[in-house]
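Only one protein chain is missing from this complex, and each of the others stays in its spot.
Chains: A and B, in written order; residue numbering restarts at 1 for each.
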Amino acid sequence: MTAVAATLRTAVANGLANRNSFWFQVSLMVANDITWIIFWVLFFHQVGNLRGWDAHDVIVLFSILLTTAGVALGLCANSRKIGQLSADGALDETLTLPVPPLAHLLSTRVDAANTGDLLLGPVVFLLAGNPSPERAAMFLFGVVAGSVVLIGFLVACGSLTLFVGGRGEQADLGFNAILIFASYPLDLFGGATKMLLFTAVPAAFVTGVPARLVRNFDTPEALLMVAVAALFALIGWGTFHLGLRHYSSGSIWIR
Amino acid sequence: MNPYLAGWRLGFLRTIRSPGDMSVRIGFFAIILVVMTALWTAAVDANGGSLHGYTRTSLLWYVFAAQTAVLGVRPRSVEEIGDEIGSGTVAVQMLRPVSVVGLRMSIDMGEACARLIASFTVGALITWLFVGAPPSLAALGLAAPAVVLGCAANIASCHAFGGIAFWLLDAKASWFFFQKLVFLPGGMLIPLELLPRPLELISFALPFATMAYVPGRIASGHPDPLLLLWQLGWLAVLLGMAGAVFAAGERRLQVMGG
Partner (left out) sequence: MIAIEARELRKTFPVRRGEPVEAVAGISFAVEAGERLAYIGPNGAGKSTSIKMLTGILHPTSGDAAVLGIVPWKKRRELAARIGTLFGQRSQLWYQLTPRQTFGLLGRIYRIPADEERRRLARLGELLDATQLFDQPVRGLSLGQRMRCELVASMLHAPEVLFLDEPTIGLDLVAKARFRDLIVRINEEQGTTILLTSHDVSDIEQVARRVIVINHGRLIYDDRVSVMRRALLGTKMLDVRFEQPPASVEVEGARLVKLSGAGAKLVVDTDRRPIRSVLDDLLDRYDVVDISVADPPLEEIVSHIYARPV
């Protein structure tokens, strides 16, 4: 564990080495996120109420999305790069070290822009989320569990590259899909789409269910959240480790 | 062959020859349509079946055309233009006896046309499947040139914004602000009629509305040729601006050195 913590610390130091560029990217991302908040405010100003969701609820959902994305794409920036790293043979460095490879990979790169999400998310929740102690605790719980689901899903998508080859395209599509779906209230979707969001593209567990828990705490749903987080952690871990047997270290054979 | 036509052809062929990249984009587009359908269906239902004159059907045909037009352009176009300027690639291109910005825009337009053919067809099919026939076939027909013109205005604008890199050596920030301008005042995320009245009027007057709102508005059942004229007018201005920015930038490169 200390090795992973030390790696993450080094990754942060590496990201902060060029301070101006780091803060420039962080502020760009924050400005980007604020545009979305403006969109939602304008949208609800016109629409009023959306199947029981008002601007307030959606902004809480959005603050959860920002924070989980900040953890998964900012602190563990490699979670969405596993496919590309495998194709480039860039797992070599990790595999020569006496460390658990997935934990090491996830802690070796910090992305400046997405760190902006991580900084803004809790601020948005504190300002607009009526943060009572219980709600804040649920926010924290939801964000931690949601990040595990998101990272597990992204790692599993990326690890598919180890089995089927390519340059991580399927991971890009999975990445776009889960983040788009996670940006909108769960109750918008019905039927097959909703099924999908609770299973193959688990966007519901990245933002929807955590947001519901912040609104009304429900023990069975919280337990389900823990179980799903554990399941996706296992799926990500398993796909990656099974995939390592097929890792070809970037050996390209065009003959 | 005319060099700009050759550039267009190169961009077009290059795009249709990478089907992997193309199918990922189409998949992405399909997901957006699914989400938007869900969002606007709920919004229209909550308001008694109509929002500022948009029904569910017309609103989703709006979304289809607005998204098609914006997604035709490579997402990081402005940033890439900035990188080419910052890295000195443009300085090398200036040695050729053709306009740098003209050739670049032709190639981008070729790529956009290839993508538009695919995404317009697939998107129209999906939308038809989800919400039924478009408000009028004439509207859908007129939306096609509007989408192309919207893309062209977008590409010209990308070059005007990207050209800022001649002075700042980087266009990341300009890319970013440009993208946000297309999202909101451009009408990609939300039809301008749904904005507060003063914002709606300002947004309509700005060029960004020609890149998403106009194709959307036409496809939603308003085949008004005046809207195409509005696009053409802004396209001419934006092309002029892109040309002027590059001309000034290239002069600066020649004086200051690359």
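Note that in this section a residue touches a chain if its C-beta (ideal position, glycine included) is under 8 Å from a C-beta of that chain, and two chains touch if they have at least 3 such contacts.
No experiment lies behind these values; they were computed from the predicted model shown.
Undergrad: Which shown chains does the chain we cannot see touch?
TA: Spelled out, the missing chain touches these shown chains: A.
Undergrad: Which residue among A:Asp54, A:Asp92 or A:Asp218 touches the omitted chain?
TA: Considering the complete complex, A:Asp92 is the one touching the chain left out.
Undergrad: Given that one chain is not shown, which residue among A:Phe43, A:Phe175, A:Phe205 or A:Tyr247 touches it?
TA: Of these options, the touching residue for the absent chain is A:Tyr247.
Undergrad: Please identify, in ascending order, the residues of chain A that touch the omitted chain?
TA: Touching the chain left out of view, chain A contributes residues 2-3, 6-7, 10, 13-15, 17-18, 90-93, 95-100, 165, 244-249, 251, 253, 255.
Definition applied: only the chains that are shown with their structure count from here on.
Undergrad: Return the distance between the CA-based centres of chain A and chain B, expressed in whole Å.
TA: Once rounded, the distance between the two centres reads 29 Å.
Undergrad: Going by the contact rule at the top, pick out the chain A residues touching chain B in the complex.
TA: Checking each residue of chain A against chain B gives 24-25, 28, 31-32, 35, 38-39, 42-43, 45-51, 166, 169, 172-173, 176-177, 180-181, 183-184, 187-190, 193.
Undergrad: Sort out for me which residues of chain B touch chain A in the complex.
TA: Touch list, chain B to chain A: 20-21, 24, 27-28, 31-32, 34-35, 38-39, 41-43, 46-47, 51-52, 172-173, 176, 180, 183-184, 189-190, 194-196, 199.
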